[in-house]
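Here the complex is missing one protein chain, while the rest keep their positions.
To keep things simple, chains are lettered A, B and C as they appear, and every chain counts its residues starting from 1.
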Amino acid sequence: MIDMRVRVGSLVFDNPLLAASGTYGFGREMSEFYRLDRLGGIVTKAVTREPRIGNPPHRIAETAGGMLNAVGLQNPGIDSVLRDELPWLLKQHVPVVVNIAGRDLSDYVVLTDNLVGSGISAVELNLSCPNVKTGCMAIGSEPDLIEAVTRACKRVADVPVWVKLTPNVTHIGDMAKAAEAGGADAISLINTLLGMRIDIRTRRPVIKNNTGGYSGPGVFPVALRMVHECSQAVRIPVVGIGGIHTAEGVIEMMLAGASAVQIGTANLIDPYAMPDILDALPGLLTELGAEAMAALTGAVQPWQEGAR
Amino acid sequence: MIDMRVRVGSLVFDNPLLAASGTYGFGREMSEFYRLDRLGGIVTKAVTREPRIGNPPHRIAETAGGMLNAVGLQNPGIDSVLRDELPWLLKQHVPVVVNIAGRDLSDYVVLTDNLVGSGISAVELNLSCPNVKTGCMAIGSEPDLIEAVTRACKRVADVPVWVKLTPNVTHIGDMAKAAEAGGADAISLINTLLGMRIDIRTRRPVIKNNTGGYSGPGVFPVALRMVHECSQAVRIPVVGIGGIHTAEGVIEMMLAGASAVQIGTANLIDPYAMPDILDALPGLLTELGAEAMAALTGAVQPWQEGAR
Amino acid sequence: MTMNARLKETAHVTGIEWLDSENALLRLNAPEAARLAQPGQFVLLAAGQMLNRPFGVALTDPDAGMVTVGIKKVGIGTGALLDLEQGSAIRLLGPFGHGFSLDNVNRAYVIGGGTGIFPLLFLLHVLRSRGVETFAGCGFRTLQQALLQEDFSDVSDQYLTACESGGGDVSGTAVDALDALYLGHGRTERTRVFACGPIPMLRAVNRWCETHDVAAECSFEARMGCGFGICRGCAVPVLKAGALDYDRCCVEGPVFDRRLIAWEALS
Partner (left out) sequence: MTMNARLKETAHVTGIEWLDSENALLRLNAPEAARLAQPGQFVLLAAGQMLNRPFGVALTDPDAGMVTVGIKKVGIGTGALLDLEQGSAIRLLGPFGHGFSLDNVNRAYVIGGGTGIFPLLFLLHVLRSRGVETFAGCGFRTLQQALLQEDFSDVSDQYLTACESGGGDVSGTAVDALDALYLGHGRTERTRVFACGPIPMLRAVNRWCETHDVAAECSFEARMGCGFGICRGCAVPVLKAGALDYDRCCVEGPVFDRRLIAWEALS
C-alpha cells in the first residue's frame, strides 16, 4: 500500500492533487462528474471583495502547448461566496483553499478577515493574476509588496496563508523569500505566463484583453525550474503548479521540491483528469520503488558541477 | 509580386527570415541542403574570445511544446571563426550577423573590435544565454549593464549592433529601453526561457547543466507578447524570435511589431523549414491582401479598453 | 447533468456525409450522449488539439445509440474531425448546456443561418414529435450554399429558404424568411421563435421579435475553454437587473432568452 498523504506545513492532504484556482470553479459543476472527496483538495476560483464580471470575450485561445486565458477574475464577490458557495463546498469532505485577489493590501486583508471562521483549510493570496490592471501580478513582482501583503494577511488569518507567485519575474527565488519573510505558510507557483496571440486575418489580438495568461503542458519546464529554485530558496513548503497533465508530471514536480501539486488546465480538457491521474499514481510509485508520496518531495539529485 | 524585403535600421534584407543563433551553426552544414542565399540572413552560433568546449552531455531534452538545451556556447573562439568560418560564410551571398557572448563588458568590446572590417552585416550581443555561469543572461537582466555593454560596443563597432534579450525578466520593456539608451541599432528577442526537467526514474535532471533553455512552438505566445511590448517601448527596430515554425507565425510576429524574424528550433526539426516557410509566404500574403512584407510590421490593432 | 452519467465516452465514427465541399454530417456511435441529449445542447469532441471543440447536436437516435453533428470545416480541429475514418474512436464529452425550452409552446418559428442550422434539425424533430406547429426558415448567401433542404421540409409545416442573392423562396436574410412565415401563420398565445446562427442574424431576429413582441430563444457560440462550466471562458454578455454581466455559454447557454442578452455588448 502506497501512502499517498502529503503535508503542506500543518495541513495534511489525503493525496497531493489539488485543483488549481480558476480551473475548477467552486466545485459544483465538477461534482457532477465524480465525488470531490477523492481529491487532496480544491482551490477555489479567485474571490474578490466586490463581485466582478470579468473581461469581455474572447477570453480564451488555444496555442501550441496550451491555452491563453484572460477571464479577469469573474466571481460573485466574497459575500456571495461565503453565503452561496462555501457552505456547499465544505460539505463535500474535501479540504478547501480559497484563492483571494485584490487591488491593494487592504483588499487582501479584508478578504482574509472575511474568511476567518469559515472552515476552510487555507487562504491562497493570488499575487499573480496577469489579467487585471491593478493588484495581483503588480504586487507579486515586487518583493516588498509581497512581504507586506503576506504579513498583513497573516496577522488576521486563522488558517495557513499560501502565497501564489507569478512566473513573470526575473528572480523567482527573491519572491519566494519575500513571502517567507512575510510569514507565509507555503508558496504556490506558477500562475500563468503572460502571453499574446494575434489573428493574422483580422490583425486583432485573439484575446480581447490583448494579452492573456498561458497555461498547459507548454509551461511545465518553466514551472518545474521555478518550483525547484524556490524550494532551494526557502524553508516553507512549495505547492507546484503548471502544466501537470499526467501522473509522471506529478512525480516530476514533487521531485523538484513540491510538497503538493495543483492541476489546472488538465481539468478543462478532460473533467476526469484528476481522478485518472490519481488512479495512475499508485502503480507508478510502485514501479519507481517509492512507498510514500511525501518521500518524493525534493528528492531530485541535481548534477554537481564538473560531474560526468 | 509581393515585396518581401524588410529593413532593420540601415540594413535591408531580401526577406524577413534570418536563421537564429545556435540553430544554424556557421551555415556550412545547412549549405548541403539548400543555397544559403535564399535566406534573409544568418545569425551565427555565439562566438566567444576563447574557444569553449561547452557543457557536458546530455545537452538536449524534448518537452511538450519544444525542447530544452544547454549547449553552453560551444564554439571555436573568435580567432578561429574569423579565420575558418566567416570567409566561407561571407562568400555565400547572404547577410551575416555574428552573435557574440562574453563574461563581462570587456569581452563584448574585444569581440566587437575583432569583428571590425570583417564584412559582416551586424553584431548581435548575446546578453541572454541562460546556460553559462557569468555574463550573457546575468548582464541581460540588469538594465544598467545592458546599457553599458551596448554603449561600449557601439563605440568600437563598424556595423549595426543588435542586442539580444532574455525573456526571463520582469519588465522586458525596460531591458529594451536600456539597449536603446546604450545606442543599440535593434533589439532581438526572445532567447530561451529557463526551464528544467527531471527523469523520474533516475531522479536526475535530464540535462547535465540541471537547467536548460526552452525553445520551440511552446514559447511563441510569450515571445509574441514581449516583441509587442518592446516594439511599444522603443523606437529602434525589433527582430522577433521564438517558436516560429510556420509562415503564419512569421506574419503574426511581424504584426506584433517585428521588423524581421529569426527561426531557431524549426531548423533542427526539419532542415528545410526556412525554405518551406519562404515558399509559403507569398501565397499567404496574397491571401491576406498584403503587398509588402514590411508593411506588416506593427500592424496589429490592439483592442482599446472598453472595446466590444 | 446527472450523477449517473459519466458524460464522457468513446464515440465511434460510423460515417461522414458531405453536404457540400465545406459542410458534413459526422455520425457517431455514442449511446450515452444519444440517450441524454436535448435539442440545443452540444457535445465536445476531442479534435487532435488541446481544447475540445463544441458542436450542437444535430440529430439523435437513442435506440441505435447514434448522435449526429453537422460540422463546417473552418480550421484545424474541424478539419481533423472531418478527416476521420469510419470506425475511428474519439473522445466525446457531454451533452452539455442549457438547450431550447420545449414547454409552453404550440407554434414555433425556427430560424437558422450558417452552422446554426444543424442543431435546429434536432429541435424541429422533437417539436414535431410533441405536436408543435413548426415553421422553419434558413438563410444562405446563395441557393447553391443551401443545405439540408429536404430534411428541414420533412419536419416543418412550412420551410422557406432565404438567399441574399435571390433564388431562394425568399429574397434576403433568414429574418425575411421569418417575416414571410409569420405573415402566413401569425401567432398563438404560445408562439416562440427559436434561432441559431451568426450574431448579426441573431441580432436581427431579436429586433424583429421586439417589433412583433414575440418571445425568442437564441443559441450562441462562444470560444470555450472547458465546455462544462469551470473556466468562465465562454462569456456571453447578459443583463442582470439592468447591469452588464457575463453568463457562461456552456452552462447558462448556449440557448438564452433573447431578453436576457446584452445585445449592445455583443461583438
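By definition in this document, a contact is a pair of C-beta atoms (placed from the backbone, for glycine too) under 8 Å apart; a residue touches a chain by one contact, two chains touch by 3 or more.
If you're wondering where the values come from, they're calculated on a predicted model, not measured in any experiment.
Student: Looking at the whole complex, which of B:R59, B:K164, B:K177 or B:R225 touches the chain that is not displayed?
Tutor: With B:R59, B:K164, B:K177 or B:R225 as choices, the missing chain is touched by B:R59.
Student: Going by the contact rule already stated, which one of B:I2, B:L105, B:A148 or B:L268 would touch the omitted chain in the full complex?
Tutor: B:L268
Student: Since one chain isn't shown, list which residues of chain B touch it in the complete complex.
Tutor: For chain B, the residues touching the absent chain are 22-25, 29-33, 45, 53-62, 65-67, 69, 71, 74, 216-217, 265, 267-272.
Keep in mind that, in the parts below, only the chains that are shown with their structure count from here on.
Student: Work out the mean Cα position per chain and let me know which chain is farthest from chain B.
Tutor: Most distant chain from chain B: C.
Student: Centroid of chain A to centroid of chain B, CA atoms only: how many Å?
Tutor: 33
Student: Taking the mean of the C-alpha atoms as each chain's centre, how many Å separate chain B from chain C?
Tutor: About 47 Å separates the centre of chain B from that of chain C.
Student: Considering chain A alone, which of its residues make contact with at least two other chains?
Tutor: Residue numbers touching two or more other chains: 56, 65-66, 217.
Student: For chain C, give me the residues that contact two or more of the other chains.
Tutor: 265, 267 - these are the residues of chain C that touch more than one other chain.
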